[in-house]
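Before we start, here is the structure in question, set down as C-alpha cells.
Here the complex is missing a single protein chain, while all its other protein chains stay put.
Up next is chain A:
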Amino acid sequence: MATAARKAPAKSKAKSDTKLSSALSAPAPLDFDKSQELDAYRGMLLIRRFEEKAGQLYGMGFIGGFCHLYIGQEAVVTGLEMSLKDGDQMITAYRDHGHMLAMDMSPRGVMAELTGRRGGYSKGKGGSMHMFSKEKNFYGGHGIVGAQVSLGTGLAFANRYRENDNVCLTFFGDGAANQGQVYESFNMAALWKLPVIYVIENNRYAMGTAVSRASAETDFSHRGLSFKIPGIQVDGMDVRAVKAAGDMAVEWCRSGQGPMILEMQTYRYRGHSMSDPAKYRSKDEVQKMRSEHDPIEQVKARLIEKNWASEDELKAIDKEVRDIVADAADFAQTDPEPDASELWTDIVH
C-alpha cells in the first residue's frame, strides 16, 4: 500500500453544487512510470494466478460451496489501491479475493479460508465470501448483495467522526446497484458529506441477468444524481484510467466534499460462481474481451514496447507470482481443518 504521512484532519467545507455531477468527466488515463507499470503488472498477475489456482482447487474438491472468481476485473482493485494511503478502508461483496490480495493480505490466509482450514483468515468460519483483516483495513467479504454498501457508508462516518482524512472504498456490482439500501446510503452519505467512494464494478451481468434486463438507468455513474453525488464512468480494464479516477475521487473525499461514484466498466471472464452454466452470453463475447481488452496484456504490451521489461523479466515475475500461489495452495491443502470446538467460539452468548 502506498504510504503517505497523515494529513491534518479535514473539516467539511464543501457546499452543495447541483451542476457538479454532470460537469465532472473522467480524467485521462495517467502516464505510469516504469515502477508503476511493474507494480500494476505484478499485482494483477498475482490476482489472476491466485484465482486460476482457486478454480483448480475447486474443481479438485478442495473448496466447497460458493466461490466467485475475479478474473478479468483485476485492474479495478489494483488501480484503486494505488490511490490509497495508510488507514484507508475497503469493503466489498463476495467476489473478494482480488480485493484482499490488493490490500496485501496473505495469499496463504485467503486460500486456506477457501478450503476451510485453521490458517484461513476466518479460521474456516467464513469461506470464500466472508473474510476480514483489521490489520489490513479490509472489512469483508459480504455474501448478501448490497449489504456492504451501508456498512461502507458507516465506516466513512467513523472516519469523519474520528477526524482523520481516510476514505472508505465501498465496492458493489451492477446488480447490487438495484438494492434499496444503496439509495438510503447514498442519501446519508451526501447529506452528511461522508468520505466514501462508491465503486460500482459494472461487469455487465448479475449472475445470468444482463444489465439491460434489470436496470432502467444503465449509466451507473448517474445513480447518485438525485442525491447530488458526482459520478464518472471509467474504463475499468485500463489500470491507468482506474488510478486516475481513484486519485480524483480520493482527493475529493479527503478534502471533505462528500461521496463520489466511480462506475468501473469491466468484465468477468469466468462464470458468476463455479457452478455457472454460462448460457446467458456467447463465447465470442467473452473471447473478444479477453483478446482485445485484457487488463494484464495491456500493461505487458506497454512494458515491452517501452523496453521497460524484457520477455524474460516478465517471465521471472510470472514465476515469482506462481511460486507464491503454489505455496498458498500447498498450505491451504495441508493446514489442518479447524477443531469441531471452533463451532462454538466467536459466538455471541
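Convention: contacts are C-beta pairs under 8 Å (C-beta built on N, C-alpha and C of every residue); 3 or more make two chains touch, one makes a residue touch a chain; residues count from 1.
Following the convention adopted for this analysis, contacts and distances are computed from a predicted model.
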Field: Missing subunit (named according to UniProt) among the choices "Bacitracin ABC transporter ATP-binding protein", "NADH-quinone oxidoreductase subunit F", "3-isopropylmalate dehydratase small subunit" or "3-methyl-2-oxobutanoate dehydrogenase (2-methylpropanoyl-transferring)"
entry: "3-methyl-2-oxobutanoate dehydrogenase (2-methylpropanoyl-transferring)"
- request: Consider the whole complex, including the chain that is not shown, and state which of A:Gly43, A:Gly98, A:Gly116 or A:Gly152 touches that chain.
  value: A:Gly116
Field: Listed residues A:Gly98, A:Gly124 or A:Pro295, member touching the removed chain
entry: A:Gly124
Task: Return the single residue from A:Phe157, A:Trp192 or A:Tyr280 that touches the missing chain.
output: A:Tyr280
Query: If the hidden chain were put back, which of A:Ala158, A:Met207, A:Ala301 or A:Ala316 would touch it?
result: A:Met207
Message: Need a quick check: the contact residues on chain A for the chain that isn't drawn.
response: 64-66, 116-117, 122, 124-127, 129-130, 143-146, 175-176, 178-181, 206-209, 213-215, 279-280, 337-338, 340, 342-344, 347
